[in-house]
Every structure is written in C-alpha cells, then in structure tokens.
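Before we start, here is the structure in question, set down as structure tokens.
A protein chain is absent from this complex, but the other protein chains hold their places.
In this document, chain identifiers A, B and C correspond to the written order of the chains, with residue numbering beginning at 1 in each.
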Amino acid sequence: MSFDFRIADITLHEAGRHQIRLAEHEMPGLMALREEYAEEQPLKGARIAGSLHMTVQTAVLIETLTALGAEVRWASCNIFSTQDEAAAAVVVGAHGTAEDPQGVPVFAWKNETLEEYWWTASQIFLWPGADEDPQQGANMILDDGGDATLLVHKGVEFEAAGAVPSATADDPYEYTVILETLRSSLAENPKRWTGVASALRGVTEETTTGVNRLYQLANEDQLLFPAINVNDAVTKSKFDNKYGIRHSLPDGIMRATDVLLAGKTAVIAGYGDVGKGAAEALQGQGSRVVITEIDPINALQAAMDGFQVAVLNDVISTGDIFITTTGGKDIISADQMQQMKDKAIVGNVGHFDNELDIAGLAEIEGVEKVEIKPQVHEWVFPNAGGRSIIVLSEGRLLNLGNATGHPSFVMSASFTNQVMAQIELFAKSHKADYSGHDTYRNGVYVLPKLLDEKVARLHLDALGVGLTELTKEQADYLGLDVAGPYKPDHYRY
Amino acid sequence: MSFDFRIADITLHEAGRHQIRLAEHEMPGLMALREEYAEEQPLKGARIAGSLHMTVQTAVLIETLTALGAEVRWASCNIFSTQDEAAAAVVVGAHGTAEDPQGVPVFAWKNETLEEYWWTASQIFLWPGADEDPQQGANMILDDGGDATLLVHKGVEFEAAGAVPSATADDPYEYTVILETLRSSLAENPKRWTGVASALRGVTEETTTGVNRLYQLANEDQLLFPAINVNDAVTKSKFDNKYGIRHSLPDGIMRATDVLLAGKTAVIAGYGDVGKGAAEALQGQGSRVVITEIDPINALQAAMDGFQVAVLNDVISTGDIFITTTGGKDIISADQMQQMKDKAIVGNVGHFDNELDIAGLAEIEGVEKVEIKPQVHEWVFPNAGGRSIIVLSEGRLLNLGNATGHPSFVMSASFTNQVMAQIELFAKSHKADYSGHDTYRNGVYVLPKLLDEKVARLHLDALGVGLTELTKEQADYLGLDVAGPYKPDHYRY
Amino acid sequence: MSFDFRIADITLHEAGRHQIRLAEHEMPGLMALREEYAEEQPLKGARIAGSLHMTVQTAVLIETLTALGAEVRWASCNIFSTQDEAAAAVVVGAHGTAEDPQGVPVFAWKNETLEEYWWTASQIFLWPGADEDPQQGANMILDDGGDATLLVHKGVEFEAAGAVPSATADDPYEYTVILETLRSSLAENPKRWTGVASALRGVTEETTTGVNRLYQLANEDQLLFPAINVNDAVTKSKFDNKYGIRHSLPDGIMRATDVLLAGKTAVIAGYGDVGKGAAEALQGQGSRVVITEIDPINALQAAMDGFQVAVLNDVISTGDIFITTTGGKDIISADQMQQMKDKAIVGNVGHFDNELDIAGLAEIEGVEKVEIKPQVHEWVFPNAGGRSIIVLSEGRLLNLGNATGHPSFVMSASFTNQVMAQIELFAKSHKADYSGHDTYRNGVYVLPKLLDEKVARLHLDALGVGLTELTKEQADYLGLDVAGPYKPDHYRY
Partner (left out) sequence: MSFDFRIADITLHEAGRHQIRLAEHEMPGLMALREEYAEEQPLKGARIAGSLHMTVQTAVLIETLTALGAEVRWASCNIFSTQDEAAAAVVVGAHGTAEDPQGVPVFAWKNETLEEYWWTASQIFLWPGADEDPQQGANMILDDGGDATLLVHKGVEFEAAGAVPSATADDPYEYTVILETLRSSLAENPKRWTGVASALRGVTEETTTGVNRLYQLANEDQLLFPAINVNDAVTKSKFDNKYGIRHSLPDGIMRATDVLLAGKTAVIAGYGDVGKGAAEALQGQGSRVVITEIDPINALQAAMDGFQVAVLNDVISTGDIFITTTGGKDIISADQMQQMKDKAIVGNVGHFDNELDIAGLAEIEGVEKVEIKPQVHEWVFPNAGGRSIIVLSEGRLLNLGNATGHPSFVMSASFTNQVMAQIELFAKSHKADYSGHDTYRNGVYVLPKLLDEKVARLHLDALGVGLTELTKEQADYLGLDVAGPYKPDHYRY
C-alpha cells in the first residue's frame, strides 16, 4: 500500500504507538465497538474525510473507523493542536514501518500557517480518482467546528457562481485564505466541490460551533446532506465539557505557572458545563471561586452550589486567576486586565481567543510582552512599577495550549458517539441505498437516546460500575422498556 | 366575610402567622410577583381549586394568588403533610381573627384518613352556588400529583356512564375510596363533575407523577382542559429536587435518629436530581456514598462524581443507611432488608412508599414493629438475636415525615412558576375569552424559557448575586436578545 | 434496692430505654469496654460523683461505669441539657420498673434554676453515711466544666476559713448562689467538703474550660487530687469538636429555622476544630462560607481550604448567617447585630453565651423580642421598618438548644476516654493503694497515646474499616512497636 500524506516527522511513530496503546486502554467505548463490529464491518465502503484535532485520542478514533471497514483521510481542525507523534503513528499504522507506512493518509502538523491549514482541509477530499469520478471520493465527513463542511458548501456555491469573489476589507484574514484556496481549486477543476457534495452521504459534527453552522444552513435550506449533531449527545456535552475541563484546566494552569491554586481567588466567567467543571476543579484545589454569569438560571445554580456570583468589575482588582468559559466575546477587556493585581493569571477555556481582548492588550502603548516559556507570556504594563499579568496560550484554549486537552476517557465517550453516528448515517442517509422509515434527509439530527445510553454503558466496566437492571415488573410500572431508553427527551441529567 | 372550612385548630393561627412572615422573607419570587401585579390584578375572576401540601410555604403561595385577585379553596394533596398552624393562619388571614376569619376556605389537617382525604378533594370544587351554575365554581386547578384533576376526569367519566362501577378485588384500597366518594357525589348531583369540567380553563401541575398522568390523558385525547407542566421548568425540577433534598434529607435523618452520618456507608438508590442532592448532602456530612442506578448515563455521572456505583445486593450487608430516590417500585425488598446490618436505617425520598417493601416487612412471621417515636419504627427480625432495622416515615417521604420538607426558598422558585402558570393559563386558555396566537388548547405545555429565567432572576437579589448584562454587541455575536432567553430549549443546565 | 433521686418524670423511662438501646449501637467503644472488663470489674469499689449533661449518651456512659463495678451518683452540668427520659431510664435501670427503680441516683431535669443546679451538684457527693465516714462517700469525680471539682475546692477553702464570705457587688449572680449553697452546707456539717476531698482519688475532666481551671489550680499548687485531662485526647478534641459540630450545627439551624442554607453567606467566627467542622457542614449544604480569625495560622489554613477570610465589619451587612465558635467573648456586638440584613440568623456553638452580646441587644431602646418558638427569637429593631434578626438559643450553644448536641458515635469516643481515665486513676492515684512507677500524684495528666489509639481502634469495626497491621520489619524500620503508639507526642493529626 502506498499513499500520500504530509506530517512533521514520520520517525516519531514509535513514541506515538506507545501512547496510542495506553490511550486504547482509556477508550473502552471505541475498543468495544471494534469488538462488536469486527465481523459486520458496517463502515465497509465508507470513505471518510476527517477534520478533527490530530491527537493520540483521534488516532484511536481513526483506527477504530478503519477497523470497522472505513477508508479515511485526515486533517486537523486547528493549526496548533496536532500531536506530531500521533500523526506519524497513524500514517505508519500498527503494522507498518517508517519506510513502509501502512496506515492512513494524514495531513497535519503542529503549528500550521492558515494557508497550510486550508490546504490540508482540501486534501482530505482529494481522493485518488475522485476528481474524475466523485463516487470514488469521500462519501462521509467527520467534522469538528465545521471547516470541512464549510469548504464543501462554499466550493459548491462559488462553482455554481462560476467564480470566487474577492475578499472585502472587512473580512477576517482567514476568510481571504479560504477564498484563495477555493480560487486555486476552481482553476484546477471548476466542478470539484459540486462533485464532492454529490457523493457525500452526510456529516457528523463534534462541536457547538459546527453544530450552530449546520442549523443555520438547515434553516436556510442550504444544507447539502444530512448531519448528525454529536455535540448534543448527553454523553458528549455533559461529559467532555464538565469532566474534561475539570481535568485539563488545573493541568494547564499548573504546567504553565506552577502556581499554588490554594488560597487564590479564581474568577470564572460562565457557569455552563465548562464553567461548572472549572469551578469544581479549582475549588478542589482550595481556590476561592467567584462566578460571573449572564443567565439568571445558571447564576442561581452557582449561588446554590456555594459560589459567590459577582460582576467582573467588582472583583477585577482582587482576583488572582481569571478564566473565561463562555463562548462569547470581549469577556475581559484590555482595560480590565490593566486593573488586575500584579501577576494575575488570565486564560481562556471557552471557545475562540476573542473572549480575552489580547489584541487590545497589544495596543497599549509601552506594554511589554515577555515570553516566560512557550504559551506563557507576561504582559508588563507601562508606568505601573513593573506590574504585569500572565496570559496563557495567548488567549486560546489553555487546556490545549498549556496541557494536552481532554483526556482519553472523556474523548472515548465523544468518539464512540462519532463512530455510531458515522455508522448510522452511512447506512441510513437518503443518499445511501436505504429507504427505511428512519431515513435521514438533509437536516440536523441527534442520535437516539438509546445510543446515547449505549455509549455510557460501554464505559461502565472500565470503572468497575455495577449497573442495576430493571425487572419487567418495575419497567412496566414506570412505562419503560427494560433495555431503555430510560428518560424522556427533555430530561436534563 | 364568612365561609366554610375544616382544619385542626383555628387557634394555631398566630403561630402560623409568625412562620408565614418568616417564610415570606425566604420566598422573594412570590413577594416580587405581589409587588409587580399589585395593580394589574391578573387573577381577578380566577376561582382556583388548589390541592397541594398545606404547609407554611403553600400559605405564602395562596396569599400571593389572592393578592393577585384570585379566589381560592384549598386541600392538601397528602394525608400527612398539612402543617396545622399554617392551615389555621390561611383560614384566619392576615387581618382576621379566630372568631372572625377573613382568609381562605381550607380543608386540610395533619393525619387525614383516606376517606377524609377524598372528601377534602371534593370540597375544593364545591363553591357556593356552583352546583346550580358551574360558571360560579372553580375555573382553575392548581394541582400536585394530579388527584384533583383525576377526581374531575373520573367524575365526568362516571357521570357520562350514569353510574360508578364497583371496585374489583385487584383495586388498591384507595381506589375503592375514590369510587365511594364519587358514588355519593352522583347521588347528590349526577351532573356535578360535568359542570365543573365545563367551567375549568385549565390546570397547573406541580410534580412528575401528575405530569405523567396528564401526558397520558393527552395522548389518549381525554384531557378535558389545557395543562401547564410546572414540574419541568428548570427552576423547578433542577432546584427543588436537588437543592431541596440536599437540605431536607439530612434534616430528616438527623431529626429522626440523631445518628452521626460521618463514617457511615450510605447507599442511595438513584442518581437523578433527587439522588444527586442526596449524595451531595451525605457526602458533605462525611458519609461514604454508594449509588445504585439503572440508567447507564446517570451511573456514569455518579462514577465521574467520585461515587462507587454498585448493585444493591453487593452492598446490602455493609451499608448503614439506605435511601431510595427513584420514583420506581420495589427498590428494596423485605428480603433485602433482612440482610442488612443491625440497626441499618432505611428511608425513602423518591415518590410513593412502595419504593420500600414495607408491606412485605409486615408479613414476615414473628417480626416485631416498635415505635421509637412517631415516624420512626424499629423492625425487629425474628430469630436474629435482636437484629433490627430502623424504618423512617413508614416508607413514605421521610423529608416530609421526619422533617418539614423542602425549605421556603426552594419552594419559592417552584411556586413562582405556579403563579406565572396560573396567570398565563387563566388568560390564554381556549376556554377563556382569548384568541391570541398563543392560545392554549387541551394539551400539556411548559412555560416559555423566558419566564423560567424570570423566576431565577427574582431570586438573585436575596442571595446578593451580581448578574452580568450582555452588551448589545455580545448578544448579537451570540445570536441572542440582550434580555434572553439565553439558551436553546434542549440545553440541560 | 432503694435510693434517693430527683428527676422530672420517672414514667418516661420506657421511651428513654428505647433511645438508650439505639444509642448503645452507636457507642461501640463503651460496649467494647463492657465486654472487655466484664470479669475483671476494674471499677469495683469506685464511687463516682458524676457531673455531665444527663443525656441518652451519658446514660450509656453511666451504665458502662456500673457494668465495670462502679457505684455512681449523677447530676447534669448544665441547667438546660438534661433529657428527662434519659434521666428516668437511668434511675429505673434496665431491669427495674417505675415503681421499683433499680438503677442509679440521678439529680437532674430539664430547665433547672441556678439554685436547683447547685443543689444537684451537692447531691452527688452526699452518699449515704458519707457525712459520718467520708471513706464511704465518693472517691472519684467525673466532671464536665469543673463545677463538681469547684464545689469541693471551694468547700474545703471555706471550711478551712471557718466561714463562707459574702458575695460582692461585682460577683456574677451564679457565684452568689454557690456561696449560699456552701453556707447552708457548712451550717449542716462544717467539715463535709474536707472529708469529701480526703476520700477523692481524682477527677477526670471532659472539657477545655474544666481543664483550664485544673491547670490553674495545679499551677497554684492547690489541686487536692490528681486529674486526667480527657479533653485533649486526640480522639476527643479532634473528633467531637470537628465531627460533632459538623453534624449538630446544620441540624440545629434547620430545626430552628427551616431555612435553606444553600446560596446563603455564612460567616463563621473562628477556624479552630469547631470552626472547621462548622465551615465544612455549611459548605456541604451549599452556603458560601466566610471565616473570621485572630490566629494567623488558622487564618492561613482557612484560606488554603478555599474560604474567604475577612474581618467581621467587612461582611456584617452581607452575611445571612453568623455563627461563633471561638470560646472568646464579645465576638459579635449588639451594634453589629443592628447592621445585619433583615432576618439574619445569629447563633453560637463556641462556649459561653457571651460570644454574642445578647445583653446588649436587650438594652436597645424600643427593641422587641418575639418568640417564634422555644429557643428561636426574633429581635425587631426600633425605627428600622420591621428589620429584625433571628437569635438561636438566646446565644447559648445552639447545637444543644435547637438540636440534640453531639451524636452518640462522637460521644462514644469521648466517653471511652472517660472510662479508661476513671479506670486508670482509680487504680493508680497516689490516694489509692498503689505505688507503681506510674503513680498519679496531684497534677493534671493526659492519657498515654496508646490508650488514645485504643479508643480509635474500638470504633473502627462499626464503620467497616480494615486496619493495616505493620510487619515487624516495617515497624523496626520506623523505630516503632507493631502495636503502637505510632506517632510522636507532638504529632498534630
């Protein structure tokens, strides 16, 4: 077997393989699916274009997809998040060598430029022969954040228009890069994306941002294929947001700063699932946690959980640590950062880096930015007697930038949802040869609750959990099936 | 003013009034509604038949309803839960005296028989003149558990049939009582319930059980009027279940037994909202908490929260305290209770008393039941060297039986939802003179999220919470209105 | 058997016996001593004058002492703390009846006057025949707070002086009562206390206050017999202070007020063992806890444990609940209480009621004191629009006044220390026929660490604890004996 790929250094594959082996032990859901579907091979014939952080955990996901019969091409969905040894190990495969790689084409490395990033996003669709016959190309997308899906939709749009528009002055720089990427593509093949879209049976999407984009497309009736919203599975959103952050937030702060969290006042913006995990983590380390919130329900929850809830300006000069978890923007302004205590620590685990006004910081006249170590910067304010703050990961997700993101067990739950969603959609898309009553048409779906419960079920043994089984009589009394699902759809867990 | 009522002792009203005054301070949501609607009087013309535990908190609810213009008749929805001094105070009213009561007709006292209970349930519909002209009777129900609603539906059913059927051998005793109650009613007035139903604009229902009955009626197309499901408001289900139990479970165990919870192994059946509150409460007291669960998602949550999750039989002989929170039945069998450690404590905060097989206990030959004090019984097993267990509240809700149930602040959130639901339904029922686009037809509805958020909002000041307000720009970025609602409907909090 | 006693109502003995039986199950240390010493009867010949809260737990203590061979006379050490049914049960004994009591002489009832209190304190020394022959009277004291010990020392002092002095204007009223009590005594028998003191082999003292008095006497060389300081056993001070309060503080607040603790700001004065237990309890209920401290070490501990540490005036108007735990005085002044939020709750679990300036409250002109229920008072401030605070137990220990004090398991550890101390001192006092190398002379002693460890050991089985045993090799490596003691004396646990 021989194939195209582009990664940082293929000789890292052995180190990556060790880590994959350990991660497999922490990803019981994926390993159980490999076993359950070893014979059936439900993804045989699936050609999956994957765009998701190329980490060790994703390596286990990719190798689960191939173990179920799929062919796969992969890129990362973030310019910084690739773990180079994981990428190498996936390319080499469990039985290949650096000289004779036998794994999966991967286009990803740590620290890509934006131009490189969108080039890799294109590569996952460029299957050999697909330009000639789209049916030989990708028929599924596995997406995180929606960039792969965006590329297809924009490609189709511009191909229909016959040309790629010029960027305007207001467009963010990244959009310029996307336009340029597609401009080259149209030059090479003016019907490429139209072909790709025709062959795609659907997409399974990992995150809130991607899901929001999908609902928008669906509402505007522009969605080109069915989509499964993996993000809102209970075993995804209530698990990786809360329990993932509870792990990776203190991990990131500690690796970055080695600062004792005990006794510090930690201000956490947002008390959604991420904020809840963050608050629990820091309280567990002896910090005094203060919450800021815009939603009165979440604010009341925070109060009931024993936390002070305040507006930011009331604690701006007494907090020692400030963490944003909101998904919103301009949560902490540059002006507010100047009011903080000397050496206050500022970081973000929400979504985009615009939760913190880092751009505003840089514009302060005379401000000095000192790199303490990679991803840890001291911003020294002018005329402030040396007063400075410590900014983590330049305002990007610090749990990824300063630590290693969500741990394997949490990702196992998310990714088990992903694999089940791929199986479901590959078989039952209206663009597959399927005409059952549960055919998926263009639209956005969540997985049935029974599958959500199955994901949980596959993770219990590893933790030694003894699960009680309803008797038939008890189930009847509750109006339930013994095998589930056990809760109404509106149940909040 | 003069009116009918039946309570335990009207001279208790002063004690009740003190408690109501203190409870008002803890029920800021209700007090805020009184202020907001003082002029508008949105419940003017409403005649509410209320069936809900006649406690001090309910007294504040009742007086809020009347402050908004409603007329009210009230019964308790549980034979044990009436606080006699609260009933007395409601009858007397804030400005009446025992000799000249000026409050609200109440039919409730602690420790009713089943016959008495269903008599009181009838009384809340017997408004003066209503038998002659149903439009002078109740036009709204405020229900908890659905008994008042059931009575109307069964009455209508039997009146249509022209007769009340005989109970069969399989019917529970309580059903026999209901039939007898309606048989007398038909004898008095064979069209009473048909008239009542015709005048009713709707019901607002407090709990899961009642809500389930409503959905069943709606699914079978037999619902006689619109219903608002108050139970599933976030500020109800996620608050009184979790935070209410976290308070009242240890309160109940301590008042009942004075046993140190620290170091004890506490087995909690169920890790829903009630189970979560229970687990947190007992862990906060130093118990080692073990969870049993049937739902793999909740089981995984329990494990992630650090609790051992086991099947009951594996911990039956090592647990010191056993608490059911499930809403199911036969959670702990009499046989399992015999396997427990000497003096193990057994109680229920789920729903009905059949979570524990108390009936089975009583059938053990030679078992001895010793009353330690009211609502605390020791069951001594035969031929077991004096080994015994302690059963709280005879298997009924121990937080009500051994303590005083949910505290005022928690009930304030629930009841603020109730009042808003009454206002909504009274005005917009299709049986009212209303034909707006949001008319409520026969069916089951939840309150709009904006009202849910309002309930939370009304409780923040009392806790000194500083709520952050979105800027217009931030709201636009998130696709939200500055004033809310802030979350999609499927958001789980 | 026939004997003198004075209690509230002997017919309560059956209720008391039930409670004693349940308490025995929670007091494994005492029950183990009964078994261990059943044959040896190490307290045979001991005549113990006991002065300690006459509760159910104390009943188990008393019956343990008699099971080990002792004769006992008992009074309570607090005018409010007697549980009348426990007193009755002790008088009747396990095998007696109300008509034919066969237990122990008890002089105690709930709500004694100060005159009655000091009369009961005298009674425990008035053994039949002892006035004639002191050697037939008490030879041991078991004391709590030191009142019994004080009476003997003052009696001896005044008998030596030949007269009881008059009280001065500055003396507290209680001292006047003591003087009067002794004046009557000297009139009856001018050498009574001199005789009593000559026969006493020693005292075992339960609390800090009593221990402080003993050290003072010892330092002034006026101690008339040896004393064992039970208070400072690890299994006493680190257990009943912290774990006892963690139980009984929320219990007391809930029984008194039914107020939801979640979301409330609770200000706790003091972060010693009692304060630590209080803080943990309220945090476990979802309160936001703020600590005040005078000791920088404890203040730093509080901060490291995640609590805000502030001076009282900075939180006086934002706190909802104020609890003193200090043992000091004037912790919250009447003026500060006037600055509190409406309906703030104020209580004390420290030591004396002078931690709160209740006297100062009463002196505010126009203040109104409303009894909500026994031990719960609302103080309404004049000209404050009805603003009021809720004071628990009139400033006395609210965990005793509003709940039932420390639970049995915690008292079992304390009382197991007491019994071992009685055995030790009865046998080895220099006033016994003992001349071993570990003879106790007049002075204050703590129990050897090995006995402290034994107390802990006797409580492990009940909690299902598996204790690891050192191998000989491991013990040698650590320079320890396999059987303990395991820690140096300065170890802080």
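In this text, a residue touches a chain if its C-beta (ideal position, glycine included) is under 8 Å from a C-beta of that chain, and two chains touch if they have at least 3 such contacts.
Since the model is a prediction, treat every value here as computed from it, not as a measurement.
*Asks:* With the full complex in mind, choose from A:P250, A:G275, A:G328 or A:G395 the residue touching the hidden chain.
*Replies:* Of these options, the touching residue for the absent chain is A:P250.
*Asks:* Among B:F307, B:F322, B:W379 or B:Y491, single out the residue that touches the unshown chain.
*Replies:* B:F307
*Asks:* For a quick check of understanding: of C:A169, C:A187 or C:L467, which residue touches the chain that isn't displayed?
*Replies:* C:L467
*Asks:* Just name the one of A:A302, A:I316 or A:V410 that touches the chain not displayed here.
*Replies:* Result: among the candidates, A:V410 touches the missing chain.
*Asks:* Residue-wise, where is chain C in contact with the chain that is not depicted?
*Replies:* Contact residues on chain C toward the absent chain are 232, 234-235, 237-239, 243, 273, 292-304, 309-312, 314, 327-330, 413, 452-454, 456-457, 459-460, 463, 465-471, 473-474, 477-479, 484, 486-487, 490, 492-493.
*Asks:* Considering the whole complex, not just the chains shown, which residues of chain B touch the missing one?
*Replies:* 262-263, 283, 286-289, 300, 303-308
*Asks:* For chain A, which residues touch the unseen chain?
*Replies:* Interface residues of chain A facing the absent chain: 15, 18-19, 22, 25-26, 243-244, 246-247, 250-251, 254-255, 257-265, 280-281, 283-286, 318, 342-343, 370, 372-373, 378, 390, 403-404, 407-410, 463-464.
Just so it is clear, only the chains that are shown with their structure count from here on.
*Asks:* What's the distance between the Cα centroids of chain B and chain C, rounded to whole Å?
*Replies:* 42
*Asks:* Could you tell me which residues belong to chain A and also touch two or more other chains?
*Replies:* 300, 303-304
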